[in-house]
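Every protein chain of the complex appears in place save one, which is left out.
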């Protein structure tokens, strides 16, 4: 079944808030998200800032210990104005270089969905009409966290959250561990495009039209967000330092290979030794994100 | 001028050792490297283990404060036997998962340069004749380190060293800061291919035929290794944790953009905010490597 | 005014839960806390595990942006049974040593408040009746976190939480930033004594009788928990890695010196260069705690 939900309010924490919609496993939802500062497609402020989320969507069948499978069917900017900041964050450069960072100003982008481009319109620089291809993604999404926590949308953990990974584009399938009845799915923080790491603290921030499908995998327990696209399977680890995020992601991939594919521990390890790839997600916010990937060509059939 | 050098000995530290060959800026050299454990193309042990290096090559014009430009002209495995270990290293998985890592055994690979493949031959697993495409690279290379140090070939720093980055393949141009007269260039630790991070502590380790060209860029001072290939420019940061390696690489890219291209600090920052990409090099050894990349299509003309 | 509160329930998250008692600035409270697993003075399970907290105590005058000053008047174990685990946690030893850690068992301690000692009673070892002096403290306490979050009692942040610092003994004064109306003070996780770092994941865990005084400092804004005892002032930073925790604590001390004492930035820096001391709090849980200290003999008069 397909639902259309028009948000009336947003949440800047992820947790077992009152559901905005109850759906069944297999249902899909069309809705909208506001930008990281709470402005909608009309550029009207409709929420406090802080990656406000649309949701939560309550999936009837979901119980703690299950897995929520999310298909990101569609992620499309719904206005032509995007923005970011113009300078890198102090935490991504050497401490003794921080004083040389230019004072950040608002950087504005003209987003053209038809042309599939974003073009820098301000400030004026010798970069001219700097233009990049769109790659619309969700920077922050996931489910209610473990332990009954309500976590702000700056952070990330086992439940997802503000991972700012460029791989979360339309067509991607993402799995989250379910910690609360109904899972409580949230989505927001659209980026028309983003560099790795979100190193200025922002992608090209924008409001979005999104469509997604929610499916409950009963009695399937996972530890960290897992994803799949046309060519890759991947796992996400969220922590500081990056070393620990990488440990989480790598461990989850070892577990996934043994859980989903016909591989024992020795085989899963051997496959990863020379097959592994890593991507860098958020390195700006309290928790950093590392993604561990494996090309599907290297995988044996699924169990 | 082209030189051919047949190694008679190797070094497991990088520093101002007695040169094995003196060349002029612009000269190229053909030579061979042994594998990480000191075995040559005949699989005969000719050096103690520890990423033994061929070199140092002394470049007449090079003085501290200059930059050494290295073109990796050719990197070709010169035998058909490669090896790695079969299990991940304890430092790349969650501490509470370490006890679940299988006991590592020697994993052996048949390397076929003509077919461009490496095929796992032992141990026997249900992965079968697991085959991967070759991507021959140097895991450890660089120049004599700063401060008159002799550093072992497990580590990495401003001078290069054991960075284990998959991008160091034939066709790549790499720049190193010069810390000693003659620069003292070393190369070794061939990998027929490698997963990101060298997370078992090894690529498919192999001996190599290599050819490279050395050029001195006078009065050009850089901080960290820089590279360039057909599509990308990149900078390397080597440190622990990964967070600090990323800070080094990002800072060096900001400096490079202002040094080599017609960009001021504000423009360099803005370009990176949405244009940056990161790759993960070594995450096994004492220092980790993060590579900061920018697509050449985004760059203004060189100064 | 003095209140006596007998808990009827506990919270394993810290956040703006329904207050259990409303008090006025300057009031003191006598109450009890259960142990980290939710057992009370009778060794009866009265709460789920996870450092269950007594509270929240709502302080009428407290508004976001104020500071809550807490005097830990009394912290006394109220039973004679304490426990911890017997082996170190995998994250505090070298990754390649983890496999050598003995399987942890429950370690039990007989706590004698009159004699001021805790004596190991199980398991049997050649350490014999291993006896340590009591130093009763609260491992986890603080206020509702920022951003309307509810955080579990494993973690720590600006609001306090599970800092496991040996300095939080009776007689200590602690200040917390107020993020929610009423501040919402919590206390729990008593330790009869504790080694630095809580490196097995536990102190000598025990239930407690506690008495504390709550005072609101209006329009005083601080960033991280601050403390004071007979000889020292201190600030706490909570984060991973320890390096970042140390940055938070050191920065907060620089701010404190300029806010509370007649010192400018140059003087505050100079005082710290040779006067600073650091203590190590929790190094087991998701966030680590570093304490930055300054001896009161070195301080100029308070503003």
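Going by the order they are written in, the chains are A, B and C; count residues from 1 in each one.
FYI, a residue touches a chain if its C-beta (ideal position, glycine included) is under 8 Å from a C-beta of that chain, and two chains touch if they have at least 3 such contacts.
Just so we're clear, the structure is a prediction, and the values are computed from it rather than from any experiment.
Visitor: From the list C:63, C:243 or C:260, which touches the chain that is not on show?
Guide: The one listed residue touching the chain not shown is C:243.
Visitor: If you put the missing chain back, which residues of subunit C would it touch?
Guide: 84-88, 91-95, 97, 100-102, 107, 118, 120, 123, 125-127, 130, 132, 193-197, 199-200, 202-204, 240-243, 246-248, 250-251, 254, 262-267, 269-278, 280, 283, 288, 290, 298, 300
Visitor: Can you name the residues of subunit B that touch the chain not displayed here?
Guide: Subunit B touches the chain not shown through residues 12-13, 15, 50, 146-152, 154, 239-241, 244, 286.
Visitor: Mind pulling the subunit A residues that touch the left-out chain?
Guide: 89-91, 95-96, 98-99, 241
Quick note on the criterion: only the chains that are shown with their structure count from here on.
Visitor: Between subunit C and subunit A, is it the same set of residue numbers doing the touching on each side, over half shared, or a different set?
Guide: same
Visitor: Compute the centre of every chain as the mean of its C-alpha atoms, then state which one is farthest from the centre of subunit C.
Guide: In terms of C-alpha centroids, the chain at the greatest distance from subunit C is B.
Visitor: Can you compute the centre-to-centre distance for subunit A and subunit C, using the mean CA position of each chain? Integer Å is fine.
Guide: Centre separation, subunit A to subunit C: 34 Å.
Visitor: Two or more other chains touching the same residue: where does that happen in subunit B?
Guide: 91, 95, 241
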